[in-house]
Every structure is written in structure tokens, then in C-alpha cells.
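This is the structure, below, for whatever I ask next.
Shown here: the complex without one of its protein chains, the others still in place.
To keep things simple, chains are lettered A, B and C as they appear, and every chain counts its residues starting from 1.
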Amino acid sequence: MNKIIWVYIEVVENEIVETSLEALSEGHRLAESAAAHLAAVMIGNDTDRLAETVLQHGAATLYAIETKSADPPSPAGHAAALAGLIRDHGPDVLLFGGTLFGNDLAVYLAAELQTGLAKNCDKLAFSEKGILEQHRLCFENKVHTIEVTPQARPQMATIEPGIVKIGKASKPYRPGGPEIIRTQAAASADVDAGAAIHLGFIPADPRTIDISDASIIVAGGNAAKDVNHFAPVRELADCLGAAVAGSRAAVDNGCIGRDRQIGQSGKTVAPDLMISCGISGAHAHTIGMKGSKTIIAINSDKNAPIHKMADLGVVGDMHGILPELIKRLKTFRTTGTQDGLSDPKMDGR
Amino acid sequence: MTDLAHLFSPLTIGGKTIKNRILQSAHITGFVENGLPTDRHVKYYEARARGGVGLIVQEATVVSPDCQYHPEMFPQGYRPEITPWLRKITEAVHRHDAAIFLQLWHGGHVSTSMHTWRPGWSSSEVPNAAFGEVPVEMDGRMIRQAVQQFADLAQKAKEAGYDGVELNFCHGYLQQQFLSPFNNIRTDEYGGNLENRMRFGMEIIAAVRQVIGRDMVLGIRSAADEFIAGGFTLDDAKEFTARWARTGDVDYLNLTVATSKSGPYAVPPMMVPPRPFVYCAAEIRQVVDIPVCAGVRINDPVMANAIIENGEADMVAMARGLLCDPEFPNKAKAGRLDDIRQCIACNEGCWERFCHHEPITCMQNPEAGREGEFQITPADHPRKVMVIGGGCAGMKAAAVAKQRGHQVDLYEKSPELGGVILIPAKVPGRQELEQAVRYLKHEITSVGVPVHLNTEVTAEMIEAKKPDVVILASGGKTIRNPGADVVGPGQAIQVAAGTDIAAAEDVLEGKAETGQRVVIADYQNYMKGLITAEYLADQGKAVTLVVPFPIRMMTHNSYDIDIMTYAVQLRNLETKGVKRISEYEVKRAAPGKVWIQNVFTEEFEELDADTLVISYWRKADTALYDALKDRIDIRRIGDALSPRRVINAIYEGYKVATEI
Amino acid sequence: MELMHPSVQIYFGIPGYLVAWLLLIVSTAIFSVLMMNRVRLLAAAKPDPRFDGFSSRTAALFQYGFLQKRQPEYLASGVIHIIIFWGFIVLGLRSVDILTQGLFSGHQMSFMNGTFGKVYHHIKDGFELITLFACIGAFYIRWVQAPKRYAESSRIEAYVVLFLISSLMVTDLFFEGSGYAMTADQTTYPVKRLTASLLSGISFQTLKSVYTVSFWMHLVAFFLFLNLLPLSKHFHVITALPNIWFRKQNPGELKPIDWREPNLEAHDTAGAGRLNDFTWKQILDVYTCTECGRCTDTCPANIAGRELSPKKLITGIRDHAYAAQSPFSTPSSREIAGDIVSDAEIWGCTTCGACEDQCPVLIEHVDKIIDLRRHLVLMKGRFPEEIEPLFRNLETYHNPWGYGGDEVRQWIAETKASLWGRTRDAMDVLYWPGCAGFFDQRYKNVSRAVIRLLQSADVRFGVMKDGVHCCGDFARRLGNEYVYQLLVRKNVDVLQKEGVRTIVSSCPHCCNTLKNEYPRFGGRFEVIHHTEFLHQLLAQGRIQPQKKFDMSVTYHDPCYLGRYNAVYDPPREILHKVTNRRVLEPKRSRNKAFCCGAGGGYMWLAETTGRVNEIRAKELTLHQPDVTATACPYCLFMLTEGMTNANASPASCQIMDIAEIIEMAM
Partner (left out) sequence: MDIIVCIKQAARYNIPNAVDSSGQLKTEDRVLILNPYDEIAVEEALRIREKIGSGSVTLVTVGPARAQAVLRRGLAMGADAGLHLLSENGHFFDAWGIAAILSAAISKMPHDLLLFGRLAIDDMRGQVGVFTAGLLKLPVVTAAARIDIDHEKRTVRIERSLDRGNRELLACPLPAAFTVDKVANRPRYPTWPARKQAQTAVIKAVSVEALGFSGEPGEKINKTFISRYAPPKLRPKKILAPDSSMSAANRLKFIMSGGMAKKSGEKLGGSPAQLADGIIAFLSERKMIPPDHFLAGRTQK
């Protein structure tokens, strides 16, 4: 009988985490190699919207577990929610994206299901005996091991992030068209199964955080000729709880340290929000920040290349704009006219 | 200090340990005299070795008299007299704990009767992109001969004490002409399927390995993607590199891209983003078990370190980077990143001079290729020096003069240093020019030259200061209206009143706005016109570029643009929809209209234009010089002497400072 | 009329000789009380067997003690000191003479009357004047020149003492002068005649009082000075000579945990946290400090602007000791490491030994610093963060970088060196490249060169199969005796098992510890540094350079080769042999050579303040040599770095090892 491969789809802020798609693609490759049945399983409160993407990437079935709860999921909670479903359908292989959450969930689930687990695999394949061979690096990346889970089922693995190419499935996988099976989460999914109770999050201190980890960055460039000119950039960063960074020019002008330099001779950053002040946008700089999700560019030269990659191009002198902006942000705080703001990326996955 | 541990960790290639991950890739220096290396070679390579590079691959050396491109450019490896010279070079390099390999080269059809009085050889009778001459199709005997010639030079390399050899299988030379389905249309066992197309290369590998044995390293420099329609792609490259690796005779792969037809991407100009082709190495590294070296436009130690750390390659290759700053590795290792003079891929000193069969040097580093001949020595009599103009020429002169112990002051009338180069430096694709300015600034601050900004120097001022020497680097003047500014009807444009005209400089600086339909009168077919066109096209303007006659009489291409930059720039204009009319000159302009004249038929055509942009040459600003030349020792350099390129400005700055 | 000796005059009904006796008894009493305290501490201190080698010690005593060999390093003050020293010895007798006159109512000791007396008086006569001038000179130096090295030590004290010394002279001159003036009989002593003539012409009564007063003033000055000694830096008048006699005979060996039982296992504590953790010799050292400041004046750490000042370190401990001894003090709980001597000072030292080389009374600074480090590391677990990796690497991988076997195998394969033991009997020497020679990419080039040279001279040598463990020098000098002895045990075992007798090493640090410190742990080998060995081979003509090394060279002495093991000439002679240019001597060289900054584990410590290597680099490039030669891996690294950082121009002079230079001449 055909093998069944399941891939857990991790959802953050109602979006599918890229790593999960990588896992799905790996699962898809695996399924095709063994003519196995590929299914995806997802926990969220708005799964329908995401169903399409999942199925495009080759899943024939999607098990969608609806949760009402808004508070961030705990690995233990999700494990409990999935365990039942998995026991019922008994997949042979169960894959996860190797994110922090994915890895944790996998371990909890393995504990729950009393089965083996291989973390951060970079390759998966079936042996001729049909057993899943899990390739991974260990001994501090000095040894490549191939592990197997001969008896226990499912054979669980998490996929090392960022190395599998995401490929859409060439043909609709299941002749009858994809099926979506909705189940209500077991009560345990919303209330923590593990006895540890979530109390909240402590965001990283943007002043000490490594800028490549920062989720908001305010960056200054050549327009700030010295530290005093640079001061408003820092102040803005403060108002936004952002990390301060800069182009090489900012380093040369002595405004920031080299550890906060973005670009080819500095660091590569991928914040959710990048506010770039007085940076023209030479390749040497942009190569380090092209991963930014949303970019606001403030530059007096309307033809500066930075504007071409910005979601919002602000043509004007940063020295004029920043103080205004800071003033407004502060009044915001006091009047608090921003209800329902979510901490950007604060659920820690 | 930035941690570059990965870049400076040793690597073992075929049993030979290299002290760090920096490889100087082979590049023709053009230092040869009647076909043989010279002391200039020895000094050049020794300087790089002293700078701390781990492995030097010495320039392509000709295995065969049959195809040698140009007898005055490539060392003629087939001549027995070469061996002592090679030994000199290896000894010099080994003195500094660096390894050195020799690159074995057979040009195939990249060779012409014009230079050698004999046609090139190739896999098939396909004219090559470099010269357009139809080569001779090689028969079995010729193939065996070529293979033997590779082995013969390998033998010489062994005798001369090289640590290894690198086979030049790249850049559209002979082996690639066999490998590439674009060039190779044979039907015998050397053509057709991949295995056949690889046969010639395989024979060379086997023959060379047989000669050098196991004590020497054998590497291959190969393209990973030809970037031409009908050429091989990265997928093919994965296949054939894997097969090479499987022979067990190949110790490492040094990857580049392109072939003659797509040449510009092998020595990419500055508008190509940094590290463009590292992904090729990364992908190929997954399919082979030997070290892989990534190259092409890697000019920064941090970037290089990241490439190693991220497992994209085992080694990084640099040619222009080390040409520009031989001390790159030492400085990087010591954490002195600011002191590194970064290559900006201008190609002015290297590729272009090579094209014109001149020995190479570097725009930013006049000492390059002149090691020993050019060096900064303490001045016998420290003198009081005034440098006027904070452009490239002025800054270089000031820095060098100061290092020699003179008492130097630098004056700049604008609020910032950099001079005219700051104008193109704003344009997308030309922004690397900033790096040149950054370094010059860093240089003068680190040697401690007092800089007086916002200071327009007058004759009176100079007489008051009583300097021993005045170095005049005050730059040139923009031509805004050829009608009025230019003498001689030949170059003049009759501009009717009310016509919207603007000088290219002003447009780039943002001083002048243009209408929607723009005609650019480019009198010289210089970079200025081309980038202005791209700059305006980027803004969504409808741009027509009128160029008189793209071919200079004395040279292959437009004189101040090397062919690589030129080609990629044209590509950009094409992709951005710029209309280019050549063999025409703009003669008259009125509001909304421009009349252009065919240079051959002298017939007029009428174009609609809201704005006419003038891209003319610049003129030297001679006022100050004329006022003082008889009274004090005043010397003109750079645009103040004659408006030319940055390379001339920096060269003259350096030169004048070493002469006072 | 007849002249009455002061001692027989009557003062307020008390005869003079009684006064003299009183003076003697009181001052001796005070003096002995003071000395008791001083001695008590010595007695309580840890043992230190220093009675071996009587003759060599006595020889040294004459050199450094009586001839004051090191004084003239600083010419003016040196000569002055020598004069005062000898003046003292001469005049001391006179003071005793005067005292006896006082005690026995003017009667001189018998021998003073004879010919000896005559001769003595002639000498003394001259000396009084010279010494007086010397004192004035000393005044001038302290008052007017006031060199930096005297900073942080009391001026008043110095002036008082100088005043007392000179007054001894003056009073005696006036005593005798006035005597002659009164009796007016002719004297053959020029100086006395001078003073006599000065005094002649004043009334007999005045002369008489001058005569009496100066006599008593002399005695008072004498006793004051005596009691001042144990309270001041002039204690050295008493302790210097013994301290010199008890000098450390083998400078290369660091003081072990305990002189009698060096094995750490045998002890529950290690290092010096409080006074009584020091040995009596270390205490004697601090007693003896003359505060001349020569140590601080030559200390690279201090010159580079670090907190450490060897002088302050010693006086600090001394003052702490005195305070503890004074009857008024309450016993303080203050620790020496940390409270008295700051951590920054303790970790500032590069153990280059320049201070010890300069000290005129042979104080051993480094041992104390290391004992303080030992206390911090072994008892407190407190040390600069950056050296923890070093400790862990040494403990786990037995080399500072934590490299693995690959490196060594690779190195052996590349050098094609034959393995020790395979043909053991056929091998005379073991080549020991040191960790750097095995693992460092730059220094591998040197060890390769050495091997090629040994091969070309067909020396029968081998290298250890899996290399060897780190010699432990850095661990020891960073105070981590535990790791040190761990490594020593391993090495000694291997070397003895493999029957090694002679070792040629490329690292002065290895050489030093193997040669001077391992014997105490049972490892006795003949250890030679490669410069010495290659020098021999050149001399024997077993290595024959074909061409000349055509570059101007200067030579930097590694501390552990030079100062600690006195290998100064072999490298220089080698250079003279192989180069055809002249060999430049740097500003400070041989035993005065300035440290590269790597010693004492500084290779692994972060130099936050003061970059010693840059200072040295600048010094070395003074005469603009093409090449700086040295013979130590760590000097090589530090100077190379120093060159790149200190000199703006990239083409600054290269640093090469002697071996590399010979090879280039082959």
C-alpha cells in the first residue's frame, strides 16, 4: 500500500512560514520518488485562505485544524492537538520546517507519539527497504549522518531552513482534485497541555540586539555628515523600538560602529520594517538589505535608486522630516490612538 | 574588529595547503617583451604575494604558437627560453609563503591573422566574437598536437617550481570552443553529445596529470554559464564539472562565466551588482567533491568571508581587487578594513588597456604594474605645497606629497571633496565611483592633510601664502551652450531663443529638469551621454541619444569606455527603451524641435523634443594658471590640464607629487 | 692649655661618657624593636632554600654588591651612589671610632693610633670631601632634575637622609678641624688643614663649643640615621648585600608553587593572596627596594601606558607589610591580590624580565606577579575573560589554538620530516617546533625552513609522531599552574618513554621552560634553540650558504632567548655570516631589548591600553631596515601586527625568522 507523508504547515500571523513550504517541497519530491500520498496539516484560525498555496505545492490533502484562540500557540499545545489526528490517520512520514517552533513542536510530538525524530535534515530519501533515510549534519557539522527509525511510526524529521528550493507542483497531484478536511481542534489545542503557562513576550532590546536579528531598523547614511546630524535617526529608532544601523558612509562619518553597518562590507539584514534615511542605495549597500519586507526611503534626491525599491519613497531632506516624524510618534504614544497594534513579529517564531 | 576567520583559515587543495582562501585569478598583465616575461612580472607577482594572498594563479601562458592572440600580450610558454623567467617568478612568490600555479592557455579561434599571420584553430568553422575571423577546423592530428602542447608546458611549469597548474577551459578559449554546443558543430567523436564535446578537455587533463604526477596540483578554470542563446547553462556545467571531478585527476575548480560573445560578464563593469555569479559556484559545489573557487566582482573582505562561511565556495578569486590593492589580504587580516582600496570595476586601467595591448595598471593605484619603478620615497627637501582642487587629482597629489614629508594644504571651493566625479557617482550603476572618493578621502585624513573646504583660491591668496609649489587641480568647465561656448562652426549648434536646453552635467546633478521627450546631443559618444540617457530613461522619459560616429579612427571602440562597460551600458539602454541614432549630429534646435544631420550624406532630419540635452566635452579652467605661471612654480594636473578620465587625474596627481 | 675631650666634659653634672652610653643604649633599644618586627615576618614566611653555590653567590655579591655593577647604567646617579656607598664604609669606621671615644672618655681604639690609623685617616680625609660633594650632587639630581622614575616615592625622606649623611661628614670635619685649630699643631691631612684654616682666627671659647657641639651632633646624626634605616627605603643599606647574595641563580626558572615541593597535587592552596604566602626571599626583596625606579623606567607595560609599575608593586607590598607590623595597626583583612595590587597591574606584566635585569639590588619582580596571578586563577577563578579559551584549549587539546591531529599530520607530510622513534637509535636530536611551528600558518614556514636546513646538514633528527603537547609556558606565566603541570607530566612521560636526550626547539618559550623548569618535574634534557643549533652547524660548515642574503637586517632579541637564557651572539653571528649588508642594532637591544608584547601570555590577552608591539615596531624601523630578524614565533606575530598597525605605508619592513634568512641564502 502507498506510503503517506504528512507535512506540518506553520502559520505565523495568518501567513505560511517559508520554511514550511520548503518542507512541503521536500515532502513533494519525496512523495514523487515513492508515489506516496502527500498531505499537509495546518493549525490556525483562517486556514481557508491559505489552503490554495498549500495545495499548489503538491499536497493532495489538507487537514485544517481551526483554533479560535488568538494567543500565541505553545509547542506542547499544538502537539496535543496534532497527536490525536496523527494516531487516527497513521502517516508513515511526518515533516516539519526546522524553525525554532517547528523543532520544538516536533520534539514534543515525538515525545507524545513515542517515536524517533531527526532534526534539521538537509536531505530525505527512502531506502530500497522503504525506510526513510534522514540526512543531517552533526558533531558540530563535522559529520554527515544518515539516521533511520526502523519500527516506530511516524518517521519524523524537520527540514533545515533555507536550503531546499521551493517548487510548485507541476500537475495537480490528486486526480479527483485536492480535498480539504476540516476538524475542530481538540480542546487541548487552545489551553496549554503542558503545565507551563504563557505569560507574554519580552522583546529583544533593539540597542543591544544584532542588527541582522532586528525586526525594525532605522538606517542613516551619507546625508548625516556627523554624529549630531545623526542624532534624529537614533531618536526615531527609539520611538519605534527599532535598531539603529547605517550605510558605510555612516560608519566613515563616525556615526555608528562597524557592527551596525549594512551592506557588502557589513551585515545582511532582513527586518520587517526598514526606514532608510538619506541613503542613496548603491548596490554595495542594498545587497545587505534587499531582504527587508517593507522599506520606507527618505531621500532628497527623487531619482536616488533607493526610491525604486521602497514601498514608500519620501522625497525630502531627512533633517527636516525626522523631527516632525518623531514629534508625531510621541503624540501617538500619549493619545494612544493606535488600538489593536500587534507587536511586529513578537510571537517569536 | 570584524572577524574574518573563515577567509583566513587554511585550505588543502590536492595535498597542498594554502594559507588562506584568497586566490589571485590569472589575468594578462601585458608586461611581456618580445613574448617573454620580464622583471616587471617578478615584481608584480612578488608584491601580491607580499600582500598576503594565499594562492596566485599566474597569467595565461601560451601552450602553442598556433593560436596566441597577440605575440606582445601573452607569455609564449612554448619557447624554451621562458623557463628561467618562470623560475624567477616562483622564487619571488614562494619567498612570501604564497603558493603559485601556472595557467596553461590555448586561444583556439581567439587569435587572428592580423597579429600572427596565421588563422586561429577551433572545433568548428565558426567565426569568433573577438575578431570575427573564420578559424581552421582542427583534425585529429591538430587535436593531438594541441594536447601534447598542454603537456609540454606543464612539464616546464614542473621544472620551474610551480605548486600546480590551472587549465584555462574558460572565457571562450579552445577547450570551451569544443565544450560549447554553440561553437562545436562537429559530427565526429569530438562533437555532438556532451561526452564527445568533453573529450578534448578530458584528453588534456589526462595528459597533463601524467606529466606533473601527484606532487603538483591540477585545477580547471571553467565557465559555469555561457549566457548566450545556444550556449551551455549552469545545469550543463553541473554535469560536466561533476564528470571532471570524477576523473580524480582534477584537484579544484575555479569558476567564472561567459564566452567571447558574452565577454562583458567575465570582467563585469561596475553596473553589474557585486558577487553576481557566486551562486554558480555554490550550486556546482553541491555536485563535486573537490574545492570550488568562486570569482568575478568580489572586492570586499567581509563579503568574501561570508561566501566561505555560508558554504557557497571554498575559496574566492580576485584579480582586479588585488591589482587595485595588493595589501588587501594583510589589511583585512589585521582588521584595517578602511585602509583597503577597493576595486570599483571601472576597468579603465586593466581591461581597457589590455584591449589596446598596453600593460595593465589600475585607475586607483598608479603603482600597480609599476612596482619598484613607482614608489613613495621621502622627499630630499620638504617643501611648502598648495594643492588647489579637492578632486581625484588634487586629493591624490596631496596625499602622496604629504607622505613624502612635504607640508601640504588642500583647498576645495565646494563644501565637499570629490570634484566632478561626484556627478556620475549619483547615477544608478555608477555609484561605485563613491568608493574611489571614499578611499582618497580616507587617505588624506589618515596621512593628515589639512583640508580647506568652501575656499576659492585666488592669485592674491597664493602670493600671500608664498608656497614653494602650487599644484593646480581645479578641474574643468562645463560646456552649457555649444552655440555660444564653443568656437568653430564645426561643433556649434544653432539654438533658437526659447529652446529648452540643458547640459548633461546639470541634468545629472539635478540642477536642470527636462521635459518628457528628450534628445541628447552626444558629441563624443562618451560615458556622459550614455549614463545621462539611462538616468533620464529611468525617470520614464522618452530619450533619443544622437551619437555622431561610434567608431574612433584609431581604436576598436569608443576611447574612454572599455568595451565591457560600453557593452553592458548599451544593454541597459536597450532594455530601458532608449532610442539611439548614430552617424548623426545635432545641428539646430528650436522650441519642441531638433534637427539632426547625417554625418555622411549631410541630410537633415527633424526630431520632436521638449528638451535638448547637451553632452559635450569639458574645457580646462586656465585662469589661475595664466595669472601665475610666470611668477611661481605652478603645475597643472587632471582636468585643469586637459579634461580626461579619472585614471589620468589620479596618475598625474601621483606623478606630480613624486616629482616635487 | 689643655683641651678636654667632649666625653670627659661635664654637662649639668653628668659626665659626657654617660651621655654617650645613654645615647647608645636608647637608640639600640629602639633599633632592635624595629628590627624584631621586620625579622619576625621573615621568619614566618615560606621557606626558600638559597644556600647552594656559595662561591658563585659570593662572586655575585662582589660584582653587584661591592662593585655595584649595575649602578652606572644611569651614569650620574650611579657614580654618585658608588661614592656614597664607599664613603659610608670608610666613614662608618670613623663613626665607630668617635663613638668609642665617647664611651671610653676620649680613648681611641688601640689600632687607630698605629700606622693603620694614619693610612686610614688619610683615606677618610679625602673621602669626607668627595662624599660631601656626592651628596650635593644627589641633592641636585633629586631637586633639579627630578627624573620621572623617582615619582611616587617620598622626596622628604630622601632629603632627610641626604642631610644626615652629609652632616656626618660636616660634623666630623668641624670636630677635627676645630680640634687642630685649638691645639694649632701642624697636620698633614689637607682637608683637615683646610677646615682648620677656615676656623682659625675665632676665639678659643667658640672653637671649644664648635668642637663639643660637632662631636655630639655627629653621634646624634649617627644614631638617628641608624634608626631611620628600618623605617625607610634606606633599609637597603642593611638588606641589599644579603639580598644580592641570596639572588636567584637560574633566572630562567620561575618560582614553583613551593621550592621544596613543586608538585601542585601536594598543596591545597597555591599562589600568594596574603603576606605570609610569600617566601622570606620575596619579603626580603620588598624590604630591599631602593625606590630607584629603574624597573618602572624600563617596563614595557608601563611605557605602553598600562597601570603596572614594578616599583609601585614592590613598595605597595612593602608598605602593606610595614603597616601590618606597626604596633598601632589593627590586623587588616585586605588581600594583596586585588586590594593592594590591582588586577589590572597583575595582568599587565609581559614577564619580559627587563625590571629584574635593571634592578641594582637584584629584586625578583616577576615571581611575585606570577604568585599573585596563581592566587587569582587557582584560588579565586578570577582572570580576564579572553584567556579562558586558551586555558580550555590547553586543557582539552593540549595546544593554545585547539587544533586537531590533521594539522600535525599535514605538517609532517609536507615537511617530509622523519618520525622520531621509528629509527630511534639512529637519531641524535628531537626537533620540537613548538605549537606555533605545528599549527600557525605563518610559522609553519619557519619550522619547514629549519627542517630543510637540518636535512641539508644531514643531522640525524626526528619529530614526534603526533606532535607534542604545548610546553605550558603560557599557562604557567598566566598563573594556571594546574594546566601547566598537566602538560608537563604528559610531555615528560612521552619524552622519557621515547628516550629523548637532546631537543632542538624553535620557540624560546619552549626552550626556557624545557631547559630550566622541567628538571624540577623530572624531565632532564639538553635543550637548544634552533638559532644556537644552526649556528653550530654553520660553524662546523655542515650548512654552507651558496649566496648572500642581500637585504639590510636588524635583529630583535626575544626576551626568553636573550635575557632569560643569554643567547645574544649566535643569531647575530649567523646574520653576519649570511648577509652582505651591515646588521643594524635597534635602539634597545641585547639585555636591554624591548619586549614584543607577547610574553607572559600576553599573546592571548587583549591589549586594551598601550600596544607594546607598536612601540617596538616603530623602534625597529628607525634605521629603515628591509628585514627585521627574530627567533621567536610570538615576537614574529606581534611585530608583524605591530608593523602593519604602526606604519601607514604597506611596504613596511618584513619580519623574518633567522632560519628563514639562512634558507634564503642557501
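By definition in this document, a residue touches a chain if its C-beta (ideal position, glycine included) is under 8 Å from a C-beta of that chain, and two chains touch if they have at least 3 such contacts.
A quick note: this is a predicted structure, and the numbers were derived from the prediction, not measured.
Undergrad: Counting contacts across the entire complex, name the shown chains the missing chain touches.
TA: So, spelled out: the chain left out of view touches A, B, C.
Undergrad: Can you work out which residue in B:248, B:311, B:450 or B:577 touches the chain that's missing from view?
TA: B:311
Undergrad: Among A:53, A:115 or A:183, which one is in touch with the chain left out?
TA: With A:53, A:115 or A:183 as choices, the missing chain is touched by A:115.
Undergrad: Which one, A:90, A:130, A:203 or A:254, makes contact with the chain that was left out?
TA: A:203
Undergrad: Which of these touches the unseen chain: A:43, A:95, A:169 or A:216?
TA: Touching the chain that is not displayed is residue A:216.
Undergrad: Among C:378, C:394, C:412 or C:487, exactly one should touch the missing chain; which is it?
TA: That would be C:378, which touches the missing chain.
Undergrad: Considering the entire assembly, which residues of chain A contact the chain that has been omitted?
TA: Residues 72, 75, 99-100, 103-104, 107-108, 110-112, 114-120, 122, 127, 133, 136-152, 160-165, 194-210, 213-216, 234-235, 237-241, 272-273, 283, 286-287, 290, 294-296, 298, 302, 307-317, 320-321, 323-325, 327-329, 332-333, 336, 338, 340-346, 348-349 of chain A touch the chain absent from view.
Undergrad: If the missing chain were put back, which residues of chain B would it touch?
TA: Residues touching the hidden chain, for chain B, are 225-229, 231, 233-236, 262, 265, 271-274, 276-280, 282-283, 285-286, 310-312, 571-572, 575.
Undergrad: For chain C, which residues reach the chain that was dropped from this view?
TA: Touching the chain left out of view, chain C contributes residues 264-265, 268-270, 377-381, 383, 385, 388, 391, 396-397, 402-406, 481-482.
Going forward, only the chains that are shown with their structure count from here on.
Undergrad: Quick one: report the Å distance separating chain A from chain C, using the average Cα coordinate of each chain.
TA: Their C-alpha centroids are separated by 64 Å.
Undergrad: Quick one: chain A and chain B, Cα centre-to-centre, how many Å?
TA: 41
Undergrad: Measuring centre to centre with CA averages, how many angstrom lie between chain B and chain C?
TA: 60
Undergrad: If a residue has to touch 2 or more other chains to count, which residues of chain C qualify?
TA: Not one residue in chain C touches at least two other chains.
Undergrad: Which residues belonging to chain B are in contact with no fewer than two other chains?
TA: In chain B, no residue touches at least two other chains, as defined above.
Undergrad: Please output the residues of chain A touching chain B within their complex, sorted ascending.
TA: Result: residues 248-249, 252, 258, 264-266, 268, 280, 282-284, 287, 301, 303-305, 308 of chain A touch chain B.
Undergrad: Can you name the residues of chain C that touch chain B in the complex?
TA: Against chain B, chain C makes touches at 410, 413-414, 441-442, 445, 641, 644-645, 648-651, 654, 664.
Undergrad: Across the complex, what residues on chain B touch chain C?
TA: 10, 12, 15, 17, 19-20, 50-51, 95, 97, 326-327, 330-331, 334, 336, 375-376, 403, 446-447
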